[in-house]
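The other protein chains are all here in position, but one chain of the complex has been omitted.
Per-chain residue numbering starts at 1, and chain names A and B are given in the order in which the chains are listed.
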């Protein structure tokens, strides 16, 4: 059950706002249906609707995914990129107030600081969608990650998953962990340098919701037990620095040996862009699901926008 | 009556080109009508039409306002942002000549130097709209400012208005002053540091057209007499420098005390983005009209483009 303070919001701000019932009975089936519909036969459920993206931080992947989703459903997109303005030019709230004077149907906000999307939502009658707020969250990424697990594994309960990399600053890991907390018998392996551990507030929430947490710095040590490996950038400057303080064996990425250890029905997810943690020469292994995951992102965003446009409450 | 050398132009270059008759009988009523029409019922008067924006200087607000206006009337937009090219890359005139080979219906030009839009218009068969030319003009901003006064006060004649801030470089103040000169019994209080006074050529034009001008550096001293306060950025580096040379009491922004002095039926305009001259905590005062002004901008631009598209002569 979703955290009650987010219930029935018209905004999409936080992965904790969704209930598993709504995911499994409403969002995911619609996403699957839209994904299997040929382009020319897609419903024009966004005809006459328009999405405005307001980005304070660059976001080519999320932007393109939303823009494509809107266009496929017959809507239009306009917006302001991070190159076109500086945060100090104008108050975020003033931007949102002006957009509320226009006739947009969705505002997609990426902000460079945690809480940006919530600040936007506080002054907006128009639904605000959080496309990433600094180290905070990226809830639609969590939706597509969970949808990928649901489609590829067939369930989200009873899973052993590893979150790998920089778990302190990586908002996609935060958001997915929050979303998984809705499900039963979740075993979450947190594979990160000591200095980049998952934040305490996220851990508290997970434990409170019955998720089993295990910390390690060596993906190899647990590979045999996993259903899902969720990789993130493992060669950033931050990771390189933090790794110097690690003791004992460490491993934050894949290689052939690790793929051998991984069960045959496991899947490897990655939000992209990838670094050396996911070598290109492993791409032919069908367990590497990152491009199917990108495809699922399009479907999930089409489904989400359709539901928002239809006045459906998000539960 | 509009200055004859601008009469019947197909371009929108200068606030002096419009007659009050055309504003009051044609543009403003159409803007009001479009504003009160639900989105889904708006006429698609720009169907098959396309606007090209060519920006040599960043302009997120004006760009978004025009883009939204075009889209709501069924047209499309394309363009080049200031980030995508450098002025030295290609002659402005060559850009315009090439766009004239394509099939655009309007060219929206923002240039970093005064006269840019006129240079563009000189080589263009397609209507050119000036979206700001350095310290020159921004005529569609003046149209929306005047429309806001017309709607909110009910008239433009017989008014006491204060233009506040950097009146030397602020093109929106120039353009509004030119437009007000069409009307009767206009009292214009020019509230600026001595070094940033309204330019002499603008003053000459206003006096010649019967506007009464008063210089002051203290908005407080005149607040009780005003119908309209037109604020502009009062905390730029330029203002800060110029203010050092001011003597006596100065005031270029609002506070609670000033709001108390301001008549209850007065309105406060601001082209946005705002600085400290318009504190956020005054927003709940209904006299602060800046967001309604932004909304009016959309309506005025829809009306203007509709008239241009219909082959109407601007008088």
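The working rule: a residue touches a chain if its C-beta (ideal position, glycine included) is under 8 Å from a C-beta of that chain, and two chains touch if they have at least 3 such contacts.
Please read these numbers as outputs of a predicted model, since none were measured by experiment.
Checked against the full complex, the one of B:90, B:204 or B:257 touching the unshown chain is B:90.
Checked against the full complex, the one of B:78, B:122 or B:207 touching the unshown chain is B:78. Looking at B:101, B:200 or B:284, the residue that reaches the missing chain in the full complex is B:101.
Contact with the undisplayed chain is limited, among A:195, A:272 or A:307, to A:272.
Within the complete assembly, residues 48, 50, 52, 76, 78, 80, 83-85, 89-91, 93-94, 97-104 of chain B touch the chain that is not shown.
Chain A residues in contact with the hidden partner, per the touch definition given at the top, are 39-40, 58, 60-61, 64-65, 67-68, 71-72, 77, 81, 83, 272-274, 280, 291-292, 294-295, 298.
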